[in-house]
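A short worksheet on the structure shown next.
What you see is the complex with one protein chain gone and the rest in place.
Up next, chain A:
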């Protein structure tokens, strides 16, 4: 492991100023991605500024029925927070199906959003990889890409965004709040995640020294009836092949409101807006769910090893929405 300098900050502004003071300065939160990748020589920070003492770990209710999740709140704590578990079950479910209990205890929510891809060619520190070494090429496109993306890809990168929680947050129109050298800003989460395009090394709009202070989830009655379906090679402690974050309000057998996002199939947490438009105001039937899923996956650009994801994603969407619709029927109140 290469040497690096270490400093521990007590307040947000000092943390930011300390990172800014060196071009190779980085924040250190839970460390579950960062320490791993520094040891693998994929990341080479000269200075790590430990921000774990900053008072950014709260989960607070917002006046609109939403919730403000501190950037340093741990995955395990957020999953169990009453305001999250009761009003946004899709977030709790996504968190608890991610990683392992030990990793969830360590990992921060901001770090979860900023975690790096699991592509083996990115992580081996040797192969051509446009994310790690811009311009060097993409070894995955012609190599092993069974787990890679079929939506939002480019000829520069096809790595899948690995987060589960981010899929739920994208479905719920969360807002990423930051503080940095130019002050504070709020970025809609769908704009926070960038498509690879010609610059796959750029994954989000954060500037050097810009810190995620909180993630706001706006209040949404629909979110009370929401779920996260994760399909993977083994039942636990594994990344998604396909996942579906869904919230749906069915009234008189009609889709009155729908939020849908996909994980495991795209280069960013994928808001399924095409499927949402297809379903909104129409019948909440299995046929309608299948047609919406078909339209969402129509632009998919699979490669030989990940072609199965196109069908799998459609089936997962239908299953998730059918379960939510059946729950509404059984509830009998609408």
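Here is the rule we use: a contact is a pair of C-beta atoms (placed from the backbone, for glycine too) under 8 Å apart; a residue touches a chain by one contact, two chains touch by 3 or more; residues count from 1.
We adopt the following convention: contacts and distances are computed from a predicted model.
Asker: Looking only at the UniProt record of the hidden chain, which name from "cysteine desulfurase", "Putative phosphoesterase", "Branched-chain amino acid transport system permease protein" or "2Fe-2S iron-sulfur cluster-binding protein" is the right one?
Answerer: Its record in UniProt gives the absent chain the protein name "2Fe-2S iron-sulfur cluster-binding protein".
Asker: For the chain not shown, which residue from A:144, A:237 or A:308 touches it across the whole complex?
Answerer: Selected residue, touching the omitted chain: A:237.
Asker: With the full complex in mind, choose from A:180, A:263 or A:302 the residue touching the hidden chain.
Answerer: A:180
Asker: From the list A:13, A:86, A:198 or A:307, which touches the chain that is not on show?
Answerer: Within the whole complex, the residue contacting the unshown chain is A:13.
Asker: Contacts of chain A with the missing chain: which residues?
Answerer: Answer for chain A: residues 1-9, 13-14, 16-18, 20-22, 25, 28, 31-32, 35-36, 38-40, 47-50, 52-53, 76, 99-103, 105-106, 179-184, 235-237 touch the chain left out.
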